[in-house]
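The complex appears here minus one protein chain, its other protein chains still in place.
Coming up: subunit A.
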């Protein structure tokens, strides 16, 4: 019955609301029609037309009701469905305030004070705020809070863009539905911000079209903005006392000036052109003027400076989670604002948007409050005296007279806001969200939603219509290959992959155009994770350059030039046919343990010329470095002997000529060593090529498999740990059962017969034991009898069946015969089992009996008393 009644009530309420809505709407839209009705005689067509128009007008109202129907009101707690006396009182106060306000300021729109909640009950806006500190540390700061709210809810436009909505749902319902209008957004965000200690307020005011429609297409995506480079002006050290004077400048000053002037002119020209271009673009982008500019109602959040080290007052738009300064052009005016304690009406003029507003809520001239004494008085005393003389004085006193001075805002009727970890992780409704920016599109996904770990994608376009893609940036999470970000430039075709530390090949950045080996590519590595200290490897079709750091042989750079691949007649795969190496250049950093003249800075192996060039490091106070060039020719002298080494095979320039280096033996040994090293370097080059192939192969495999890692602490996703946990639980359960069994007291039924609490006498103990034993014996016998009985029954049945079979054998069908045979075999099986059980029981029964007897002798309750008999 009650349900029915409520439904009726609800329908009535809906009807009432509809009517109210219609009445409200009538203010604007109906009037012209009525006027027309008076002027022109009513025709059928006009009537129909009118009806059509009216029905059109009502459409949004119906939609708002239909959304409401999805809420299951019955499940809501009592506080949602009733008003406490205090709340009632507050509503009265608010009504009173509202009346006086509309009397005093007839030209202003009615206040947004107590819209109905989801149960159709009027609730004061301040009590709809439910300050809650979220259990997630990520939601402690306003940026992340606002981002969460804007991600979590999907936006529903206001039923009437020019009026505040007639209803305001509780934040819990909004969270459940995952959608809401700007008032719902703001209420939720404000609750969270106040909960985490901010001085935050909901603001009812007017916003621009873009803000009200959550239209970001004219905004530049914040992700595309490059962080401003901090221009670090190297502070020039003051010239030291003995700093040398620069050489005299002998060039003409006049010429320099002329040159400068010319360049400046060119620069100015350039700048002017650029500016013009920019202006033209801006002009083109400027939106058409909004006819409803300044009338669109919006609700956002104001954060006042002071608490949580907020240095400056700012606005947060709950739709986009962006912060704006109060000077921003998007916010056109403020009607009122409220937090969980009080409600203030703006008495300042908003002709210049919010730019001139003073957010000093203690100032009763600028901000008319609803409840007295709940907030801090901001104003300094001298000003307060002045304001006492003000015209608004009566208005101040009006409400103060009406209510009790100690009247506080009742506590919130809303349940505690609760966000489940799953919902927190999924964030956006269904885990997906798309935002359109100016020449950019941002897509977000919840982690683990996409099987390849994609969580965010930013697509930038060349044109405003978003048809020509410029660049795609993708962010990944939880990838097993540690891929973090992928950047695809559609114009140049360049792909850049960024990796977090931990890739099996220590890859950090990989930029490439194709995955084909031997093409342009750059790989950067985490050099500390690699044994060879490789930082970067650049490849072009003809060269390979490697940069190293922190090697014990001080190698810092290796450049390899390849010749064209030799075509072999035998068909070989690409791997086994490495490109011939033409030239290897290696550079070394200074080895402090060696003198500079012996420390090679650069060595070049010209493999085709059989030439090796060495350049040594420069000495501390020198400007020239030693050089040496080995020409390796195997020649034969006039007698046919092989020439091992001649003086012209080594050309050297030494900064400080030394004796021992002139010796052929020294040069020969040096050359032999270099030959070996050349071999090693070539081998290295070959290995590098192989490694590139290997990495490419690995990358391809990873791209295909794209497995995601799951943290061992993630109990929901981690299958292995889940299985393990379940197994553990099962084991625990079994263990528990066994323990219960073990604790079964065989003496308990007999002890129960004796008076409780008394000590056993010997006689009693003996009797107890005997009883227990005889009982157990009886049970064993009973069990044996039971088995025996079953056995006999089975046998009898079988015999019956056999009899029946023999009697009817002739008339039986094959099916019956099959059935009979199967029955026989099963019966035989059963009989055999029963026989076995009986035998087993017979064997075990005495043992069990003896075991119990022993147990009884050892029982702590009887042991003392039975000792004598044992």
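Simple rule for what comes next: a contact is a pair of C-beta atoms (placed from the backbone, for glycine too) under 8 Å apart; a residue touches a chain by one contact, two chains touch by 3 or more; residues count from 1.
By definition in this document, contacts and distances are computed from a predicted model.
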| item | value |
| --- | --- |
| Absent chain [UniProt protein name; select from "SERTA domain containing 1", "thioredoxin-disulfide reductase (NADPH)", "phosphatidylinositol N-acetylglucosaminyltransferase" or "Dynein regulatory complex subunit 3"] | "Dynein regulatory complex subunit 3" |
| Option from A:220, A:664, A:680 or A:737 whose C-beta touches the chain left out | A:664 |
| Touching residue (missing chain; options A:430, A:624 or A:826) | A:624 |
| Which residue of A:105, A:310, A:529 or A:655 touches the chain not shown here | A:655 |
| Positions on subunit A where the hidden chain makes contact | 240-245, 247, 618, 621-624, 644-645, 651, 653, 655, 660, 663-665, 668-669, 672 |
